[in-house]
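Contents: one structure, followed by commentary.
Entry: chain A
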Amino acid sequence: MNIDELRDHLCGQYPDLCPLFSIEFGDGTLQVECRGLYDAAADLKSLGFDMLGMVTAVDRGEHFEMVYRLTSREMSVGMFLKCLVPRDKPHTRSLYDLWPAALWQEREVYDLFGIEFDGHPDLRRIMLPEDWVGHPLRKDYQDERIIKRPDYI
Partner candidate 1 sequence: MSGFVGGLVWGLAGGMLIALATVFGVWWERKVAGRIHMRIGPQTTGPAGLLQVPADTLKMILKEDITPAQVDVRVFRLAPHIVFVPVAMSLTVIPFASGFAPLNTSIGMLFFLAVPSLSVIGMLLAGWSSRNTYATIGGLRAAAQMISYELPRTLSVLSVVVLAGSMRPLEVMEAWRPWWILANAIGFLVYFISSIAEVNSIPFDLPQAESELVAGYFADYSGIRWGIFMMTEYGAVVAASLFGAAVFLGGWRWLPGAFGVVLFIALTLLLITAIIFVKWTFPRMRSDQLMTTAWKILTPMALVQLVIVGVIVPWM
Partner candidate 2 sequence: MAIVDRVGSALEHGPGRVVLSSLDALFDWARSHSQWVMPMGTACCAMEMIASFPFTKFDSDRHGVIPQADPRHADVMVVAGTITRKMQPAVIRLYEQMPDPKWVIAMGNCTVSGGIFYYDTYSVVRGVDEFLPVDVYIAGCPPRPEAVQDALMQLREKIRQESIGPNTRHVRKLTLPGPGESRASVEPSEPGEVG
């Protein structure tokens, strides 16, 4: 199934999600509000997206953008699910109930970005030691141990 067929399929099944769907670089993206993220994810799961491939975040300045990569085995297609989380006290609902694969991936996002996941059963740091201060993948992360690479392109 290619990406246009996926859009038609999605619009047929869930017309209210249809205007949020866009296509860029050959990949579909569903941009939702973070309040409705869990429901949208549940809808997509019932649509046939049975694998949660990747959970990550991008530091967009004012916001963190949560990025979920969903894959459907029967449709042989993947797509993004995105939402924007505000920067102060960032938190969003955990998708662990839908896909257990989120267990470690959300821990990683929590560790490196500091985004909290409501309903996550085991939210601890995973990559860095427990006593680490800060969340290094944020763009404003400060650490005097980092030596900046000289700029020669």
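A word on the picks: all candidates are chains of the complex that A comes from, given by their letters.
In this section, a contact is a pair of C-beta atoms (placed from the backbone, for glycine too) under 8 Å apart; a residue touches a chain by one contact, two chains touch by 3 or more; residues count from 1.
Being a predicted model, the structure only gives us computed values, none of them experimental.
Engineer: Counting any copy, say which of 1 or 2 touches chain A in this complex.
Structural biologist: Result: candidate 2 touches chain A.
Engineer: For the complex, give me every residue of chain A touching candidate 2.
Structural biologist: Those in contact with candidate 2 are residues 127-129, 136, 141, 143, 145-149.
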